[in-house]
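Missing here: one protein chain of the complex. Every other protein chain is in place.
Chains: A, B and C, in written order; residue numbering restarts at 1 for each.
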Amino acid sequence: MADILAVENLQKHFEYGGGLLRKPRLVRAVDGVSFSVREGETIGLVGESGCGKSTTGRLAMRLIDATAGSIRFAGADITRLGGRPLKTLRAQMQMIFQDPHSSLDPRMKVGDLIGEGLRLFPEIDAAARAGRIAEAMERVGLRPEHADRYPHEFSGGQRQRIGIARAIVMTPKLVVADEPVSALDVSIQAQVINLLERLRSDLGLSYLFISHDLGVVEHISDRIVVMYLGRVVEFADCRAIFRHPRHPYTKTLISAIPIPRFGVKRERIPLTGEVPSPLDPPSGCHFHPRCPFARERCRTETPPFRRLSDGHWIACHHPLED
Amino acid sequence: MARFWANKAGVAGLAIIVVCILVAIFAPLLAPHDPLAIDISLQGMEPSEAYPFGNDEFGRDILSRVIYGARISLGISLFSVIFSLGLGVVLGAVAGFYGRGIDNAIMRVMDATMAFPAILLAIAIVAAMGSNMFNVVIALGIVYVPRFARIIRGAVISLKTREFVEAAISLGASDVAIIFRHILPNCLAPLIVQATAGFAYAILAESSLSFLGLGAPPPAPSWGNILSESKDFMLDNPMMTVYPGLAITFAVLGFNLLGDALRDILDPRLK
Amino acid sequence: MFPVLKIDDLQTHFFTRTGIAKAIDGVGFHIDKGEIVCVVGESGCGKSMTALSVLRLVPHPGRIVGGEIWLDGQNLMAFSEREMREVRGDRVSMIFQEPMVSLNPAFTIGNQLIEAVRVHRKASRAEAWERSVEMLRRVDLPSPEARMNAYPHELSGGMRQRVMIAEALLLDPVLLLADEPTTALDVTVQAQVLDVMVRAARESGTAVMMITHNLAVVSEIADRVVVMYAGRVVEQGTTEEIFTRPAHPYTQGLLRAIPTLSTAAEDDAPRQPLYEMGGLVPSLTDLPPGCAFCPRCSAAIDLCAAQKPPAFPLGETHAAACWLRRTEG
Partner (left out) sequence: MLAYFLKRTVLMVPTLLLVALMVFLLVHLIPGDPAIVMVGAEADPAAIENIRRSLGLDQPLPIQFIDWFGRLLSGDFGKSITSGIPVLETILERFPTTLVLTTLAMLFSVAIAIPSGVLAAKFRNTGKDYLFMLVSLIGVSVPGFWLGLMGLLVFSVQLGWFPSSGYVPVWQDFWQGLNYMTLPSITLGFFMAAVVARMTRSSMLEVMRLEYVTHARAKGLSEWTVLLKHALKNAFAPTLTTIGIQYGMLLGGAVVTETVFGLPGLGRFVVQSIYGRDYPAVQGCILFIALVYMFVNLAVDVLYKVFDPRVKF
């Protein structure tokens, strides 16, 4: 199947701090990220705070500009696209945000919020727009007659549905979902996840699903990208990642997750310390200070992101045995 | 709206302001005498039935002057707030939205303006440009420009990173659309609160300017002027100074009450 | 032998402009000495308010309007404010959710720990300092002496939460209230902090009332579980009972709605959609007259809508407030 999105060696560097008398420090928020999303596929992008997963999503969406690297969407290079072509393109890639409270302008009616993107297309007149808004609302399980209510009249789960309707009304090919269920309660989270899965098969969407919750990611993804401090450490099929993780970080991450079942005591790989600050990442492999298997080479040499076997990519000098 | 009517202090403030505005509009009907009519025979008279607030050094009716004073004091403050609001919003929005060099340049000038004690800057401007109505409006207004600009700039910067603005950008909305549809409407609350404070400040500052002889040029009956003219008679006829002072306090109190109430309602963080 | 904590028909209501919100509407459970009990539920179910009610620190405009809270056989509701202050931080301590905002940013770690000792114990600064450093060491905080002079913002989230745990256990309380202590932390840090808390509590024989929405965490650390929904306890039992024989439809749904990691033992069957509980959490100002979960319950019968179900015992330790579990007599 063809790739709908392919990013290669994507980099985003920010300047942090500094001032009149001090040179700003360079933060490599995203530092050489490569992966692809096939048509109709869901890619899960996981990692802990500060790993650059949200920045990667925004780079792919072209909400922020990459420092280096390339982004290809449906075969075309969009890394430097600007102006009108970029706006037209944006209809085909939509975003769903984490916080259903801050991602909806509190002063706009739900119908206007959902239909805002359609206004860019003069060929869609008011009647057609209203029709598509109603259709999108119905698809996500909202009552179309609620289009003239304000976001604050809805609960968290319903607001997230509004956010989803705003994305799918544009009939996108790709949806970047940034922690779309993290702010929701468990019982509501399940509703939204099922909705996203249903929409994917009904509308033929592809997802880039960003989350820190491995349980959710495992449930929804076909393939998974694991990030640590701005770099991809492992990229493989969902099952391979969870059953046979090859990168020590992936394995410790998975082993750290408790399972809600009685008597299941997981064998946990002891992990010391916390994620280092992206301001001051460790040398070589960023994970080496916490890695139980680190050797000298890991300290000095950045492991290349390489193909280990068919469809299994990894950045590690000493991958775990299969 | 319902929350506003439930706020007694705010309603009281609004009522005071409405009274002041009505007095200003209907001054000719309410004032018993011509505020400018000079009658030397009534010079410095104690309050009487015909002249309930007494007469000033030229025998003018103080009550009528206080009533007409509402026109001038409210008028000057209205125009100065409009001036500072307009300029402040534009500067602040441009600085906040475009950032970097433009932001730096604008905010440096704003900082420099704020480096002067407010009333001193107004005094200096009027002293340099001469005291007429227009200059007083500008002098009072300029002082408040940085305050509006800072609020708008801060709001724009924080709103710019809010997800709903990001969402609008991802939908392809233009800069202008984002500023006018998403950002400015969400800045309204702090702007309204600051504007009410601006009114209160302008009335007070105008009276200070007038007191120093740098406000609305005499014989215009601004409240500050009435006070200034009466202070030489203070020992013989203290009530002459009491009434215009009360008028100022009353009007300013109205704006402050309203401002507090609006802040409580519009900014739910402060309770 | 009294239980460490016994809560009986607790009612904490919030008197808001839009009406009375029954944040806690008749909650009852107990915690035995040294036991770890997890109170689980979704946001707004009243679990945090239960902890604050135990300390009698319900924020304005909330008020405890009924029920009893017994600590070691003493009725806390009858205590004066002064007596309550002696309980807080000494016999009962609390850990909060956000380590970023629960430590005072204006004081050093040492200042805050020493203060915690000296409120309740006659100790010199040096003794309090000693004790604090010792406690920081027990929660595995690296270089504890140096951290005593640090300000909270100079520590990472995980370290701050260790400081909170240290402070809470400084005076060997009989009960520790832990309100979502690891929710704000990264997964890998979460596991470490949780381990430290449980170990330190067990060492000092402190009973723990842990509040969480994360059922997975519950299954790892709890001795017993209390499930709350809309201000009421819907089910309680041992961890085994709750996870292997959940009796209340809400508990059952909650357990099925979580996407969990499949372990290697499981088959490669295609994925099923998650179990969905329809509907929304009811508003606390407008609770249905019967069972609060009734509008979302697929097994509801007529009685559920009409009458509030009492807790029906299902065993010595297991009970569910569900009409379907009605036991005769």
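Just so we're on the same page, a contact is a pair of C-beta atoms (placed from the backbone, for glycine too) under 8 Å apart; a residue touches a chain by one contact, two chains touch by 3 or more.
The model shown is predicted, which means the values in this text are computed figures rather than measured ones.
Peer 1: Given that one chain is not shown, which residue among C:27, C:87 or C:211 touches it?
Peer 2: C:87
Peer 1: Write down which of B:55, B:186 or B:207 is the residue touching the left-out chain.
Peer 2: B:207
Peer 1: Touching the absent chain: which residues on subunit B qualify?
Peer 2: Considering the whole complex, subunit B reaches the absent chain at 9, 108-109, 111-113, 115-121, 123-125, 127-129, 200, 204, 207-208, 211-214, 224, 227, 231, 234-235, 238, 241-242, 245, 248-249, 252-253, 256-257, 260, 269-271.
Peer 1: Applying the definition given at the start, please give the residues of subunit C touching the unseen chain.
Peer 2: Contact residues on subunit C toward the absent chain are 52, 55, 57, 59, 85-90, 93-94, 96-98, 101-107, 115-116, 119-120, 151, 153, 167.
Note that in this section only the chains that are shown with their structure count from here on.
Peer 1: What is the chain whose Cα centroid lies farthest from the Cα centroid of subunit C?
Peer 2: It is B.
Peer 1: Just the number, please: Cα centre separation of subunit A and subunit B in whole Å.
Peer 2: Measuring from centre to centre gives 50 Å for this pair.
Peer 1: So in the complex, which bits of subunit A are touching subunit B?
Peer 2: 58, 61, 63, 86-88, 90-91, 94-95, 97-99, 102-108, 116-117, 120, 163, 166, 170
Peer 1: For subunit A, which residues count as touching subunit C in their complex?
Peer 2: 48-49, 155, 157-158, 185-191, 193-194, 197-198, 212, 214-216, 218-220, 239, 242-243, 252-254, 256-265, 268, 271-272, 274-275
Peer 1: Under the stated contact criterion, what part of subunit B meets subunit A in this complex?
Peer 2: For this pair, the touching residues of subunit B are 162-173, 181-182, 185-186.
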